[in-house]
Each structure stands twice: as structure tokens, then as C-alpha cells.
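I am attaching a structure below and will ask some questions about it afterwards.
Here the complex is missing a single protein chain, while all its other protein chains stay put.
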Amino acid sequence: MSEAPTDLSTKSERSSGKRGKGGGGGGSGQSRHQGKATGRARVQFDDPSRVARAAKAQITSRSIQQSDVPFLQHLPQYEGNTSISRGSGFGTGQVHPAIQALGVKYAQGVITGGHSRCLAFVNAMEEVFGDFVMTDMNNAQQIHRESSKLLNRCVQFVVECRPLSVSMGNFVRYLKEQIAHLPLVLSLPEARKLILEAIDLFREKRLLLPVNEIADIGSKLIGRGEKIVVYAYSEVVLNLLKQARTMGTDFLVIVIDSRPLYEGRRMAKALDEAGINTDYGLLNGASYLIHSATKVILGAHSIMADGSVTSRIGTASVALLAKSLHVPILVACEAVKFSDRVQLDSIAFNELGDPLQLLPSACERSADASLSELRDKLPSNLRMINMLYDVTPAAYIQAAICEVGVIPTTSALVIYHEMSDYTTSY
Amino acid sequence: MADDLDKVSASLQKYLDEGMEGAQAAVQIMINSVTNFTAETIMGLEQELGNTAELIKSTTIGSSMEIRACLETFISAAGRSGFGGQPDVGLAKKCIVSAGEAVRDSIVESHQLIAKYAHNLIQDGSQILTTSCSSAVEAILASSVAKDIKVYVALGYPTRKSYEIVRNLQKLGIRSTVLPDSAVGSLVEQIDVVLVGAEAVMENGAVVNATGTFLLALAAKAVGKPLYVAVERYKFIRLYPLNQKDLRVLAPDSSELEPIEDIEPELKQSIDFFNPHVDLTPPEYIQMLLTDEGLLPPSAVSDSLIQKIYRNYVRC
């Protein structure tokens, strides 16, 4: 989720200072990782001095607000997408157009979902570094400095449009490492080529290939006549189910959906188009829908260090109900979404959406519209919360399907550490 | 092919008759097949290893989870020995044989090591409930003779293998109380620990053992008693069943178990039996695995396995 840019730079200083090149998986690996983790505190938005600092580093003119919900004041608030979509308020020219276009899409919710967001970001960064030029070629050190400055600037802009996803954070960390480890004597075209190669490798090995591998592994876990519960929309899960269908397995998918995003509709539509038998219902019918199911397969935003899973809000409830009905729960998640953070509840860190989305939309005619007339003048003692994620405790999840295989979610951290070593030894 | 199978089957039986355990016998056959290997290439050697393993798995004795896990351990030990990099077949054979012998010897020693590591877990005057027969459990109990322990053995219906451990304990001067599996619920509140062996340990730390083990685990959990599983390291296997049904796919039931003996044949023909020979105990029921590499929480199993898997994944 959010990585404030100031944090990223402190962290990269720490790690580039400490780390030598190469060194894939030695005994000292563990302690290195621990040292790294402590440097990354998120901006707490109820801390005035940190907020002031963050405001100073801002590129766009979006205001930093505080929530009127007392227990959510430490979170970055939803600010509306007005300033960005109008294109005003940021020095155009300073940020690459590809990143600008991307930022608007993030802010408006045109690109959503961990996989798509990260892929779009990687593609945009490829464009950015493809156009990478320098004003002053005198100093060899300059390439390192300029390119990481460029990266920071792009990240800063993107974060202001919407907090980074875990996979995007992992990509930024990877790219920083790559830039830090560029050979000292390089011409600009050579440096550009190496960076582009690194980006391309990440896209292939960490984003595209895993989705297929997960589909391969996961589709074999679906037997004939099974009833699979899924929640909202997940690219990875959809792919897995389609693959199982392609293999000729006959099964039923039960899509559980929720207001206000209704992402499950997109899932149900895609499943229907793929010729898969599909049931569809809302979260209030979840206990009814799950009681006849044989498996639950969930997508994830991230798997954290203790094995708990952040995912679209509502996922935890589905997992909890499935657990209480003894239906096994699997999480399909690429290793790039693994994180070394921990979080006990869904409030310590989260992303907030537009609270007014909770008011019934035009297509929800049968819903109670008592509050719609108050839209612009809600009384101050009436608040609405629209959080985007929740945290599913590790104990509810039988296994994670990642590109490496089927693993317990508590082992995700092992892979995260191995992966970090691998990316630096590239 | 059928010939080979008979041969493997016969030599397995021979080793067992000589007093070896199944796993040891399987490893010995693997070692023999490498020693007797005559072809010229290392690739052929690799194939031979795979073929023999498959042959052993397709015998009745060799189809158990335990031996499958053991063969997996053997093959990965052979892989680690670096035989693939040797200049000639002779050297490669030597590598494998010495790795294999290490595995075989570790099996022999494992029980004593387990007993050593588990020693402090058994308190003076403990009342211990077990089922089926496990050499590792036997070793732990034998090393606790001086502690005035009381042993309860659930019968392990219908195989009644449990009498074997009762017999062996009796030789050591430990008197055990035998109970039918159906009496576990009535007994469990008065015991201190449940201690069982395992046929194999799955990737997530779940344990596969003789039917009845899960029932003991459920009972122990319900009254808050710890369940310890004494298991040799070679029994860790890369399988990930999600529930009992998955396990039955991985370990199909052998048909020889005759569940009910005292009924008239006509009735027997008109009823169906549900008679799995193993069941699955999920990791959340297990307090600790007592292995020859020390005491492990169930989650540690996957962590160590996964590190290896990931490195393989990245390599290829």
C-alpha cells in the first residue's frame, strides 16, 4: 500500500550503503532484511510534523485532509479526483506524460486491482527510462543520481494519485537496487539499456509468468463437480478458473460481491463469457452461498510477514464464514505481492475511498435512499466509512497458491526474503 | 516388468523378515540397485534410480506414505551428493551409495535421537495416550522407564497394530492399559499428553498416521491436552492435502483391511464399509513435532522445505 517517498529514499540510502553486489542467499541474509525493515515507517496522518513534511515534498496541489472518523485519522484520506483530472495544479513538464496519464487513471479508478496496477506502472516506467536523457554528462556518478531522482519523482507523483500497492512497492525497491548496482563506468545508452532490461525481466519473471504458473498449479486443484467460492474480482483467480475450464473440468463458481464497488459483476461476466457455470450473490447471502461450497479461492492485495492476507474489503468475512463452515480456503497470489510488513487489524493501515459511494447509485433502485437527499449536507454526527482493504488472519487460510507452488501463507516471508536476494543478485 | 516387481517385492519381504524396518529396506534396495547398475551413463543411472523407486512404490509394502516419503528423501539426498557432476559412472555410483547409506544409518539412529530430544517433555508420573505402533514413540517411552509413566494405548481398530507396541513395552517392563478407540473420549481428560508417531509429515506440517490419530487429536484439543508427534526427518514429504478427502486421493485405501470379523458372511455382503487406513491431522492440532533434528513447531516444516523449493524454482 502506501510508501511515502521520503521513506523510500531513506531506505535506499540504508540499503545501498549496506549491501554489496550479488550475494544470493548467505547466512547473513536474515539480519540484513531485518535491518532494512525498520527504516520504513509509513506517514501517520495524525502526526502534524510528518504531514507538513509530506506536503512540502508534494508535486500536485492536492490537499492533505484529515478524516472526520476519529479512529481513521492516521490514514491518508480520500481527496476526490478533481484536481488531478482537471490536469491543473502540477508542473506538467516535470513528470513524464506516461506517468501523468497513469496517475489520472489510478485516481479515477480506471485501473484497479493489484496485478493491473503494477503492470501499468512497470510499463509506464519502461517508457520513462526509454526517454531517459541527461543534461550533464561530466560525472559518471551522475547517471546513478539522475536516474534514481527520476524514479523518485515518478513514485512521488503516483503516490499522490493513489498509494502504491505492495507489488508496486516491491518493484520500486527492485528498480532502486538495480540502479544502485549499475556499473560505475557506463555511457548513457548502456545505462538505459541495462535499466530497461531489468524492468523487462521484472515484468516477465514477477508479473506475467507467475499468473500463468499459478493458473497451472491452481487449476489442477479443482476437481470435477467442485463448487468454488470467489470474492469480488481478481485477475489471478479468474485466470486460474479459466485454465481449469480449458482443461475440461466441469465445476461451478459462486461469486460473492459487495457494495459499493460491485467488482464481482466483472468477475461473473468474465466467467460467464468463459463458459463457466456461475452463481452470483451479495455478501449478506454469503453464509448461504458458502455452505454448499467445496473450496474458496481468494485473490490478494498482499500476503504479509505473519501470513495474514490483505485483500479487497469483505474478503476476511468470506474467509471467516468459510472457516466456520469447514470449507478449505486458498489464496492465489503472486510472490511479488508478498511483504515483510505485519498488521494485526484492518485499521492500522488501509486506504480510504469516497465515502459518498455508499449512497445508492442510480441502478440500485430498490435500496433505501433516505440519505441521498442529505448528500451535500450530512450532519456532522453522521459519518460514512469506505475502506478498501481488510486483513484476513493467517489461521483462516489453508494454503497460498503462488508461482513456486502451494505453500502455507506463513511461509510467504521465506519466499519474500529469497526473492529479495534473487533480485539483487541479478 | 512384472518380474522386476516380484523381485523387489520379495527382497523387501526378505529384509523385513531380517528385522529391518520398511524404510530401511526400501533404502537398501535402492542402494543395491545402484551398486548392481551396469550401464555406462550417468543419465541411465538417474533413470535407474527413478525406476527402482517406482517399483518399490508399486509393491504393497512400498505403497505406504512412509516409504514414499523415504524414497523422496533418498532421491533428494542423492541429488545433493552431486553425482550428476562426476566424471564417470563409478564415481557417481559411489556418491549415491554413500549418500544412501547415510540416509539408511540416519533411520537407524533417528529413534535414539528423537528420544534424546524429547526426553525433557515427559514429566515424572505422566499419563501418556498413544495409538498404533511407532518405533519413535516406543523409543521415547523406553527412555522414560525411570519416570514412573503410565501408558494408555488406543487399540487402533481394525488393524490392532497397537498390540505390537504393548508387547514391546512389556518387554521393557512398562505395563500398558489398552482401550478401544471408542473409549478415548472417556479417558482423555485424565491423561497428560497424547504422543503418536507418523507415517509422513505433509508440507504444511500436517501429519498422516494410522486411522484414529485424528480422533485422538480432536479429543486432546477439546480438553486442552498437548499432542506431540514423534517423527523421523526422512518422513517429511512434499504433498499438500487440504482435507481428509484429498488425502484419500493421495493415499488410496488398501482393500485388505477387513473391518468387521464377527459377522455372518451374508450380512457382510450386503453392507458397505468405510475403512481408510490413514487419516490426516492438521497442523493446528499439533503442539510439536519431535524429530531427530530437534523439536519443531509444525510451521517449521514448510519453511525449510519452501526455501529449497524456491531455490530450485529460481534455478530453472
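A and B label the chains in the order they appear, each numbered from 1.
The working rule: a residue touches a chain if its C-beta (ideal position, glycine included) is under 8 Å from a C-beta of that chain, and two chains touch if they have at least 3 such contacts.
Going forward, contacts and distances are computed from a predicted model.
The chain that is not shown carries the UniProt protein name "Translation initiation factor eIF2B subunit beta", picked from "Ribosomal RNA-processing protein 42", "Lysosomal dipeptide transporter MFSD1", "Translation initiation factor eIF2B subunit beta" or "Ras-related protein Rab7".
In the full assembly, the chain not pictured is in contact with A, by the touch criterion defined above.
Contact with the undisplayed chain is limited, among A:E126, A:D279, A:D306 or A:D354, to A:D279.
Contact with the chain not shown here comes from a single listed residue; of A:M168, A:I313, A:L330 or A:A394, that residue is A:I313. Although one chain is not drawn, the whole complex shows that of A:R50, A:H74, A:K220 or A:K269 it is A:K269 that touches it. Seen across the whole complex, the unshown chain contacts subunit A at 69, 71, 254-255, 258-260, 265, 268-269, 271-272, 277-289, 291, 312-314, 316-317, 320-321, 324, 345-347, 350, 358-360, 363-371, 374, 379, 381-387, 390-391.
One rule holds for everything that comes next: only the chains that are shown with their structure count from here on.
Only residues 25, 295, 328, 330, 395, 398-399, 403-408, 410-411, 414-415, 418-419, 422 of subunit A touch subunit B when the two sit together in their complex.
On the side of subunit B, the complex with subunit A involves touching residues 203-205, 240, 242-243, 283-284, 299, 302-303, 306-307, 309-311, 313-314.
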